[in-house]
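Excerpt of the complex: some chains, original placement.
Chain naming follows the written order as A and B, and within any one chain the residues start at number 1.
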Amino acid sequence: MAEKSLTVREIAAEVGGEGEGDLERPIEDVKPIAEAGPRDITFVANQRYEQEFARTLAGCVVIPSKLANGDRRTVIRHANPYLAFAKLVALLRPPAPRPAPGVHPSAVVAPSARLGRDVAIEAGAVVAEGASVGDRATIGALAYVGPGASVGEDARLYPRAVIYHGVSLGKRVIVHSGAVVGSDGFGYASDPTTGRHEKIPQVGTVVVEDDVEIGANTTIDRAVLGATRIGRGTKIDNLVQIAHNVEIGPDSLLVAQCGISGSTRLGRGVIVAAQAGIVGHIDLGDRAIVAASAGVTKDVAAGEAVLGQPAIPIEDGRRAYALIGRLPEIKKAVAALEKRLTKLEEAAATEDAAGKGEESRDRGAM
Amino acid sequence: MAEKSLTVREIAAEVGGEGEGDLERPIEDVKPIAEAGPRDITFVANQRYEQEFARTLAGCVVIPSKLANGDRRTVIRHANPYLAFAKLVALLRPPAPRPAPGVHPSAVVAPSARLGRDVAIEAGAVVAEGASVGDRATIGALAYVGPGASVGEDARLYPRAVIYHGVSLGKRVIVHSGAVVGSDGFGYASDPTTGRHEKIPQVGTVVVEDDVEIGANTTIDRAVLGATRIGRGTKIDNLVQIAHNVEIGPDSLLVAQCGISGSTRLGRGVIVAAQAGIVGHIDLGDRAIVAASAGVTKDVAAGEAVLGQPAIPIEDGRRAYALIGRLPEIKKAVAALEKRLTKLEEAAATEDAAGKGEESRDRGAM
């Protein structure tokens, strides 16, 4: 995969790190730490991979600024090795294949659709009436852009992404395969006498702001009225569910298989870990953190972290949930105490009775 | 978005509510409560939005029959404001775009497929051999109807829905993008000596009855034999998993990311909330309710509501699960009791020993 060769010194300069060791060593590729050889660079993001660091055959390793380097390997120290890695890949690897501009003859673009300059529409894609696709955007194979939907400049829809009618995607938005943006919210008015559910038309839309990334097979429902909104720079993993009228602030992270119920609002920089669920109609403040698998049932304040089902503040929660495993022991302890206490009580009662006896005798003696 | 103008009086009559205030006021659109202006109508479904009701600039608000209206706003009182809202949208908003009848030239319809009257087959859709599509049904762009599958009258498949071979969809069924109906059930016979898993052919099918709605990227597996069955009027949200041979009664609601394991049966009007999971081979009675994130491991009686992992009756469950957060405190209380009890026991033992001493002295004195 080697495209070119750079010295450790050149790489250190490019990624903004501090080289140490053989700065003239030529590096050709970036590889996983276990596979890297003398002409490869790799990285250690944290302490956890210390052993791998000791064993790697890599020609150079990007390490955290303060990691010990007892073996005096050739390294580049960096405040954020993971970020440095992002730059290494851009330096040393060919970019992922990106389709050349043009409309594939098998694609179906409605006459009223507006395509910007240098747009790429891959095989079998469908762009419906009144839709617009911004300059340099890519509509992947078999993807669908519905009537009146708009796709921003430099956006990329991977094969088979679906954008429903009227949905708006900002600039540089990435939508992975199978994601569905703009499906109907789950809204029914139930008739208490017949038990039947009448569909509430979902006539709102979805607004996805600039620089959002949406994972594979994730679903984002359109609002019943108004808009479901995903803030600038927010990143959404695979198989996430975002219900109607949810509003998510900028720079939030939603990890795989989490779900946000209707009308809930997330602030800026919120993190929702994998498989967590959040009920509807609540607020999560800026930089709130929801741990994996948590079930959030009420507001979370800005900066607060919660854990568990039901979710509670994380410091308490870690201790509390870890104690579930000790419940049999706690229950046993309570039963043992009960027994010992009963014994003491009986002893006391006997003594007391004896005492009372004495006392009555005493009284009798009075 | 205004299509026409109606008076509050006319709207009240149409939605079956009771107008109050300026009944001749003209209304042009329905909007979210925070965005509505003097020519818009909006609604308040419950108490929770009382403050928004107080602040809205809407020309008219649909409110629950008994909500106080201290500010004497122009309102329409209605037993079910959410249901009224469904009617408002139909009155005031243009319907969502629905493709015109006809087969798009890029669609592929097998010669042996049967298409009803006024069917719309959008761009890139595939209708396989022996499939049938009922009158006025829509097969969305890039959707797939497998060999021998049947789609009922007035059904709507959104773009990229997939119906496997032989599956049957009733009338007015709605299938959102990315949903897969009829994929193989997860069935293997495992060889205990080699550890290998031999695939059990899944030769059954799926029957989806009339008026069912299936959310985006939901999966419903075909039966190993016989049929997986979704009862009339049941509504299924996004990313739901329904395993082989599951049977769901009519008018049930399955909320996002819940999962029903193989051969489990749900009655009529059952509600399974978001992210709940239900094991295989059990029964949930009519109108049973499973709370969000619950893990149901045994039968649930008709009308019963359960919560938690493992799921227990909801009244007990709410109290019980809330106590997890207090486990550290409970454990501490037990430890403190233990300590106090030990102290008492020691005191008692000393006293007892003293008593015994006295007694023996007494005896010695005999």
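Heads up, the rule we're going with is that a contact is a pair of C-beta atoms (placed from the backbone, for glycine too) under 8 Å apart; a residue touches a chain by one contact, two chains touch by 3 or more.
This one's a predicted model, so the numbers in the text were calculated from it and none came from an experiment.
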item: Homomeric complex, total chain copies (2 given); value: 3
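Criterion: only the chains that are shown with their structure count from here on.
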item: Cα-centroid distance, chain A relative to chain B, in whole angstrom; value: 23
item: Residues on chain A engaged by chain B in the complex (per definition of touch); value: 106, 108, 124, 126, 128, 142, 144, 146-148, 160, 162, 164-165, 178, 180, 183-184, 186-189, 191, 195-201, 203-204, 217, 219, 221, 223-226, 239, 241, 243, 245, 257, 259, 261, 275, 277, 279, 281, 295, 308-310, 312, 316-317, 319-321, 323-324, 326-327, 330, 333-334, 337, 340-341, 344, 347-348
item: Chain A partner contacts - residues on chain B that touch it in the complex; value: 30-32, 35, 48, 80, 82-83, 85-86, 89-90, 93, 95-97, 104, 106, 122-124, 141-142, 158-160, 174, 176-178, 213, 215-217, 233, 235, 237-239, 251, 253, 255-257, 268-269, 274-275, 292-293, 308-309, 321-322, 324-328, 330-331, 334, 337-338, 341, 344-345, 348, 352
